[in-house]
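Every protein chain except one is present and positioned as in the full complex.
Order of writing sets the chain letters: A and B. Residues in each chain are counted from 1.
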Amino acid sequence: MSEPYEPVIVGFLCNWCSYRAADLAGTARIKYAPNMRAIRVMCSGRVDPQFVLKALREGADGVMIAGCHPGECHYVDGNIKTLRRFTLLKQLLRQWGVEDERVQLVWASASEGNLLAAAVDRMTEQLRPLGPLRWKETVLGRNGHGEFIPVEEVPAVEEV
Amino acid sequence: MAEKPKLAMYWAAACGGCEISTLNIGEKILVVDDVFDLAFFPCIADFKVKDVQGYPDGYIDVCLFNGAIRNSENEEMAHLLRQKSKFVVAFGSCAYEGCIPALSNLTSRQATLETVYFDNPSIDNPEMTLPQVKTRVAEGELTLPYFYQTVKALDQVVPVDYYIPGCPPEPEQIWAVLEVVVNALLNGGPLPPGGSIVGAGKVAVCEECPLEKNVKAIDQFYRPYDLIPQPGLCLLEQGIVCMGPATRSGCGALCPQANMGCRGCYGPLDGVEDQGAKMLSAIASVVGVGAAGEDEGEMAKKLDEVMSTLVDPAGTFYRFSMAHSLLQRAKVNGKQA
Partner (left out) sequence: MQRITIDPITRLEGHGKIEIFLDDAGEVANAYLQIPELRGFEQFCVGRPAEEMPRITNRICGVCPEAHHMAATKALDALYHVEPSSAVKKLREFFYSAFYVTDHTTHFYALGGPDFVLGPDAPAAERNILGVVHKVGLEIGKAVIDTRMRNHHVIKQVGGRGVHPVAGMPGGWSKAISEEERQEFEAIARKNVDFALFSLKVFDDIVLANQAYVDLILSDAFTHRTYYMGTVDSNNKVNFYDGLIRVVDPQGKEFVKYPSRDYAKHVAERVEPWSYLKFPYLKGVGWKGFVDGPESGVYCATPLSRLNASDGMATPLAQEAFERFYQTLGSQQVNGRYQPVHQRLATHWARLVELLYAAERMLELVTDPEITDPNVRVVVKNTPDEGVGSVEAPRGTLTHHYWTDERGILTGVNLIVGTTNNNAPITMSVKKAAQHLIHNGTVITEGLLNRVEMAFRNYDPCMSCATHSLPGQMPLEVVIRDPDGNVIEHLSQYT
């Protein structure tokens, strides 16, 4: 019997809106997929693209960035910057071979617990058929060379 | 008479530009010759791998290692030279972070071999011959190194003491570093802390660049031949991609002064792990689309349009730093480029 694959989603949730939405989902006892591990940031604009890449490299199967709806950002336009960076990041990720579904941007205000929960559910189900990303193991491979090199293939240093 | 300190300069998967740039220190090369004895420098002297293998560990005082780790021979030489050297310097962008050869990390070993040996129009190879690690010929056996799937930086195979960034490092910077080294070896002068990036600045290229800089709000990206840039004005502001904001200074901002955008060859600034991601963040942030109060859907659509005028983000933002990037190589299937 093998366990069904459970995607691991790292979520960056902004303090003022989406994290509160997640809190609300909790207090309202909304059932939703437990696959997202939430990290609270003050603003979605705090999300450096390096965080996303690092998460993917270190074992995440997907990354969710969640922020306030445009126009409602506590810092006025932090989330606009998020949208700009996210748009370009998606183009970049395609070139890296990372499937579109693995990095998603969600707007959820503090009162939208249902919306956030539904987004997590949806993303989990979108990731399941893609399988685990396991970047280090499958892409970087042993020794980071991207494939296993049998010892006999590499010639021993010859006595010359 | 005390023995002179030993110098080595070795090239792995390199182009030779680092050697040329070193020789472009002009007459100062005679000073280097005066101070050091060569221990291994395949470009210009006749020491062999056998000699290096015979040296006691740490015999070489300074090893300037340039070139990326592309194949098994490069990796073996990195290990050997690390063992035999007191200080190993990752010299130039290839050894520091992969440089141009590491663009190969967006494709695969298989795709590379097929294109180079099968598919190109001038190839005459009906038997589909590929270079082999071992080949039996009538007279005996011949060997070649193994071509890896992923290009690595030097510090991904051996510990590195210092890094000199640049493709190539500028001669003035090379001399500045050599002066410090010579002073340390001859007069006991100070050396920077281990792991330092030397021969470069601590701020972004923008600080060195004389072009006028204003608040940026890019509404479209242009290819360099799409327009004649206004002289004296920041290229990025005019929509021409320039990696200046995410690149370490030290080169004197040469490329923008030649009216061509920086491509980031001096590597990232302190505190940055992934130069490409930082550049992406910087450039996307100043796209002048979207403001609080605008319709979400409209904004997203406009942004998509603008961002698609920025072609090949992976190859541009990671032009020199792919091996040191967080993802390091692309996930590929077969011949996907």
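The criterion applied here is as follows: a contact is a pair of C-beta atoms (placed from the backbone, for glycine too) under 8 Å apart; a residue touches a chain by one contact, two chains touch by 3 or more.
Given the structure is predicted, the values throughout are model-derived calculations rather than measurements.
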item	value
Of B:Glu273, B:Glu294 or B:Asp312, the residue in touch with the unshown chain	B:Asp312
Listed residues B:Cys43, B:Ala184, B:Val286 or B:Ala300, member touching the removed chain	B:Cys43
Chain B residues that touch the omitted chain in the full complex	11, 13-21, 23-24, 26-27, 29-30, 32-33, 37-38, 41-51, 70-71, 73, 99-101, 103-104, 106-107, 111-112, 115-117, 120-125, 129-132, 135, 137-140, 142, 144-145, 147, 167-168, 170-171, 223-228, 251, 254-255, 257-260, 263, 311-312, 315-316, 319, 337
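We adopt the following convention: only the chains that are shown with their structure count from here on.
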item	value
Partner chain A, residues of chain B touching it in the complex	49-50, 72, 76, 106, 108-109, 133-134, 143, 145-146, 148-150, 152, 156, 272-274, 276-278, 280-281, 283-285, 287, 289-294, 296, 299-300, 303-304, 307-308, 310, 312-315, 317, 325-333, 336
Chain B partner contacts - residues on chain A that touch it in the complex	48-50, 52-54, 56-57, 69-71, 73, 76-77, 80-81, 83-85, 87-89, 91-92, 95-98, 107, 135, 138-141, 144-147, 149, 153-155, 157-158, 160
